[in-house]
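Note that one protein chain of the assembly has been removed; the remaining protein chains are unaltered in position.
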Amino acid sequence: MAVNLAQEKNYTADEMMIIAASRMLKSDDVCFVGIGAPSAACNIARLTHAPDITLIYESGTIGTAPDVLPLSIGDGELCDTALTTVSVPEMFRYWLQGGRITIGFLGAAQIDKFGNINTTVIGSYDSPKTRLPGGGGAPEIASQAGQIYITMKQSLRSMVNEIEFFTSFGHGKGYDDRQKLGLKTTGPAALITDLAIWKPDPLSKEFTVTHLHPGVVPEDVQANCGWQVKFSETFSTTPEPSLDELKVLRDLYKRTEEAHKTS
Amino acid sequence: MAVNLAQEKNYTADEMMIIAASRMLKSDDVCFVGIGAPSAACNIARLTHAPDITLIYESGTIGTAPDVLPLSIGDGELCDTALTTVSVPEMFRYWLQGGRITIGFLGAAQIDKFGNINTTVIGSYDSPKTRLPGGGGAPEIASQAGQIYITMKQSLRSMVNEIEFFTSFGHGKGYDDRQKLGLKTTGPAALITDLAIWKPDPLSKEFTVTHLHPGVVPEDVQANCGWQVKFSETFSTTPEPSLDELKVLRDLYKRTEEAHKTS
Amino acid sequence: MANFTSLEKAVDAVMSDGVCVAFEGFTHLIPHASAHAVIRKEYRNLTLVRMTPDIIYDQMIGMGCASKLIFSYAGNPGVGLLRRLRDAIENQWPVALEIEEHSHAAMANAYEAGASSMPCAIFKGYAGAELKQVNQNIKTIHCPFTGEELVAVPSIQPDVSFIHAQKADKKGNVLIEGIIGIQKEAVLSATKSVVTVEEVVDELKTHPNAVILPHWTVDYIAEVPGAAHPSYAQGYYDRDNAAYIEWDQISADRTRFQNWMVENVMQQTTDIFAKRVGFLAKDKLSKKSEH
Partner (left out) sequence: MANFTSLEKAVDAVMSDGVCVAFEGFTHLIPHASAHAVIRKEYRNLTLVRMTPDIIYDQMIGMGCASKLIFSYAGNPGVGLLRRLRDAIENQWPVALEIEEHSHAAMANAYEAGASSMPCAIFKGYAGAELKQVNQNIKTIHCPFTGEELVAVPSIQPDVSFIHAQKADKKGNVLIEGIIGIQKEAVLSATKSVVTVEEVVDELKTHPNAVILPHWTVDYIAEVPGAAHPSYAQGYYDRDNAAYIEWDQISADRTRFQNWMVENVMQQTTDIFAKRVGFLAKDKLSKKSEH
């Protein structure tokens, strides 16, 4: 588990992660939202500095503004508050493949330093140790959204030197691997964990720490990462969550918890 | 022009044609309706013996029941009275290509004895004498609807030995030409003119007169047809329009005329 | 990102000589006002795309705007032929017109593919049809699983698409209802789009699965009541069938056509459309109240 120095300052590392992730988003982004931490980050952005952001869930809900976080990508709340809801084939053809998504916001079970993601299998594909859910929308989100943001908690199990299955292609083996595949999208552009913010090195595309969250030291990051961590020469500290950000986040979680209890 | 013996009996040859065509349809048919005479025939069927027939126009209106005949395939009346209205890509993919249409009901500018239709050009394609509208939905209706009915007025110009352009494939050169193309649909199954009802010979697929409209003699049919007409050995007379059929048809035309005058 | 502006400014922003431009609307919601605004600016060498190039393309072709036409049914719906288009194809008047002709199924699939960023569409079609022999953009392809022969056509991706819709809200989200045709695909397949609407409203109160183009998919929106006339806008005014029938006469003669265009298009402004549908809308309302 990650060292939770952050908790001493009255917010958790998870809260810092969600808030740092939310800050990556802009009001004019059109964001394809993964469930879990990505969904929380996207909605915090919408409820704070990016009120006009367009959130899209793969269930077909476009321009949704849920009052509580959905448990699934297709909760009724998403449709109730959406500008419009389209079929799943249309979602993947006109909207994702059509190049209309600026940000794909994903979680990951297993990631490598080039932002390649495994959500398929631990062990071999044919006789797996642990069968994971699989790719869902992610393989095409990873290649067709303008940029990819990833958010996940750090651990030696989740941040590995070599992923066991390429579910979703990030920067491959780095450098111009994406261009070699004919991809014109940027690929992974930020990784936001409970300890740090990482961005790909402009040349090698290896994830490099650009910001440590308050109270986190480089050794914490390395202790919870399976590859040799590189730090940007100019890395700095993530600004602490503001009172407003924390209030919005906690209110959202509180509303969500109550809603999921009663229904 | 066709000889209008029919008029002496207080109905026109056109009325006989529309009513004879309407009788081909059944209540459980799903009919892709062309504009003009086909549209009139389909709606007369719906208003008389086939009340549950599903009428589909290529504008996307499914299960429509217009109170007046539309001037175009996309009049508002069609949508107002439809069960549902879908997009044009969906119409051609899920509904026509999907094999859900039992009858395609077409008109024709030029037809040959195997039911091949030209609505593209008189003269050569590259420097035409008369440029006609083209195929629209017809090329795929002709191959993908279960059966094709065609209705048109006879004339030496419209019923020709060789059409100048194969817009929509009927029975090709006859016999098993459709199967050779890999088609599993029946193709042209009836031709209803202002003089007669024609059906393809089971073997050669050449249109053969099975019914002469009341008062029409074989010589009338030949005089208004560009190919050597074959008559079924057992050809008989089309039953006259009933009073009810005539009333429904004339009421429909009257409502239509009034509606198109005012709007 | 939707910019609210005048139709004239939108046309200036997106149009230039030689572009590939689509005007869509399948009988319903045909963008007549936009076509007239483009005709008034006298663009030349346009490639015009439209499944059903009815009156608006007869007018644009007759005024010499186009050098190429991509289409699938060139008729005056329910009336007859397009006489200006015929004159261009048969007699090269006022200029020669290259044509690329498809079936409706092919065009619909090609727009769908364009909206999906595909280079081509595949479908079943053109069985025994002679268009395959005169259009080199119809090719065959084989299913890699069954070997079945299928048809491929290039996707349609116009430089500019014009459509007309019922409503936009103040953010620029656009609602299309009724016969929706190919308008969504026309906008999503195009590099730039201009949407005229009957009215701008505070909020689009509609069904969750209604056809809506989000504001960030549309470039320019102009409020032009009546912009579809003599086509129609469901819920606003009926189709002016008499005008379609009259067009057959107007377009029959070159001089009469030109005089009509000067009087009714070149010397007019976009505002005329609201007046043209006044009697149709009133009539519709009175008919409704009878029921």
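Residue numbering begins at 1 within each chain, and the chains themselves are lettered A, B and C in the order written.
Assume contacts are C-beta pairs under 8 Å (C-beta built on N, C-alpha and C of every residue); 3 or more make two chains touch, one makes a residue touch a chain.
These figures come from a predicted structure and were not determined experimentally.
**Q** Taking the complete complex into account, tell me which visible chains touch the one left out.
**A** Its contacts among the visible chains are A, B, C.
**Q** One chain isn't shown here. Among C:Val95, C:Cys143, C:Ala252 or C:Met266, which residue touches it?
**A** Looking across C:Val95, C:Cys143, C:Ala252 or C:Met266, the contact with the absent chain belongs to C:Cys143.
**Q** Can you work out which residue in A:Ala21, A:Ile35, A:Ala190 or A:Val216 touches the chain that's missing from view?
**A** A:Ile35
**Q** Which of these, A:Tyr11, A:Phe165 or A:Phe207, touches the one chain of the complex that we don't see?
**A** A:Phe165
**Q** May I ask which residue of B:Gly98, B:Gly123 or B:Gly182 touches the chain that does not appear here?
**A** The one listed residue touching the chain not shown is B:Gly98.
**Q** Of C:Pro154, C:Gly172 or C:Pro230, which sits in contact with the chain we cannot see?
**A** Per the contact definition at the top, the residue touching the missing chain is C:Pro154.
**Q** Footprint of the hidden chain on chain A, which residues?
**A** 35-36, 58-61, 70-76, 78-80, 85-89, 91-93, 96-97, 116, 120, 125-140, 142-144, 165-169, 172, 177-178, 181-183, 260-263
**Q** Residues of chain C in contact with the chain that isn't shown?
**A** The list for chain C reads 116-120, 122-124, 137, 139-141, 143-146, 148, 150, 152, 154, 177-178, 180, 206-211, 234.
**Q** Across the whole complex, list the residues on chain B that are touched by the chain not included here.
**A** 28, 30, 54, 62-63, 79-80, 82-86, 93-94, 97-100
The rule is simple: only the chains that are shown with their structure count from here on.
**Q** Just how many steps, at minimum, does a route from chain A to chain B need if it may pass only between touching chains?
**A** Steps on the shortest route: 2.
**Q** By C-alpha centroid distance to the whole-protein centroid, which chain wins?
**A** The chain sitting closest to the overall C-alpha centre is C.
**Q** Where the centre means the average of the CA atoms, what chain is farthest from chain C?
**A** Using the mean of the C-alpha atoms as each chain's centre, the farthest one from chain C is A.
**Q** Compute the distance, rounded to whole Å, between the mean C-alpha positions of chain A and chain B.
**A** Centre separation, chain A to chain B: 58 Å.
**Q** Suppose each chain is reduced to the average of its Cα coordinates; what separation in Å results between chain A and chain C?
**A** Distance between chain centres: 41 Å.
**Q** Using mean CA coordinates as chain centres, what's the gap between chain B and chain C in Å?
**A** 28
**Q** On chain C, where are the residues touching two or more other chains?
**A** 112, 184-185, 211
**Q** For chain B, write out the residues touching at least two other chains, lowest number first.
**A** Correct list: empty.
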